[in-house]
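A single protein chain has been omitted from the complex, and every remaining protein chain is retained in its original position.
Right, chain A next:
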Amino acid sequence: MPFSAQPPASGDPCVLSASLDNARHLSSLLRAVHFQDHATCFATASGLRVTVEDAKCMQANAFIQAEIFQEFAVQEESVIFRINLSVLLDCLTIFGTSSLPGTSTALRMCYRGYGYPLMLFLEEGGVVTECKINTQEPEELLDFDFCSTKVVNKIILQSEGLREAFAELDMTSEVLQITMSPEKPYFRLSTFGNAGSAHLDYPRDSDLMEAFHCNQTQTNRYKISLLKPSTKALALSCKVSIRTDAQGFLSLQYMIRNEDGQTCFVEYYCCPDENVTEAEL
């Protein structure tokens, strides 16, 4: 049930205020990028973007567009702050994570601006919880500058086909090697672990393949520890698009449908492992 708006206590109005009937729409997306404790939240009139980074060479973004919220208002051009994502998730799921049909946690979010904590009001079944989470200086974020004009190879796959593969990746391998090619093996995921090497091949005419646009044979390696967290996003998604650019930067975009049928996106960007040269055959 919609949460009645609580006016902020005397003083400045919120620069960001939002309300959501079902907090799970937000918490499940945030979980898909929760592999580090801290995240940067960036809000504009179009919606909320939560960014998590690792090792200065990997970035994950969760996009929750304004339309998902019942109310979404941003008073300034953009609002940005850094916050502890683990704590945020704990608060959002304070009433528990099991999803019984018919019950949902309603959320109201309020942020007064720089220096103020993020206020969360959560309600379920008449019980109200108020949370205040301290915010921090936002850190500079990586800019992968990955735009569609620079894309060399692009594949869109149904997530179902990749889920098991990612869950079973040989973690004794340091790298995940991705080969994309207009010729065989078309799309190949390889690991090189203690037991030996393993290759997973997806042919271009597979039923799983929704789109196949590979212009050049590229083989790139990425640190497997950086990509493994994307398994969470993969598990939630129905489709994934895999793109690489001329430098071997990898973009994974996951299309996630929530309980109400609305679509959100999660993205992962990763730099190739430096030790390996580009476009090896």
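To be clear about the criterion, a residue touches a chain if its C-beta (ideal position, glycine included) is under 8 Å from a C-beta of that chain, and two chains touch if they have at least 3 such contacts; residues count from 1.
By our rule, contacts and distances are computed from a predicted model.
One chain of the complex is hidden; its UniProt record names it "Cell cycle checkpoint control protein RAD9A", one of "Protein transport protein Sec24C isoform X4", "Cysteine dioxygenase", "Erythropoietin receptor" or "Cell cycle checkpoint control protein RAD9A". Touching the missing chain, out of A:F35, A:F144 or A:Y202, is residue A:Y202.
The omitted chain makes contact with just one of the residues A:D37, A:E168 or A:E259: A:E168. If you put the missing chain back, the residues of chain A touching it would be 161, 164-165, 168, 170, 194-203, 205-208.
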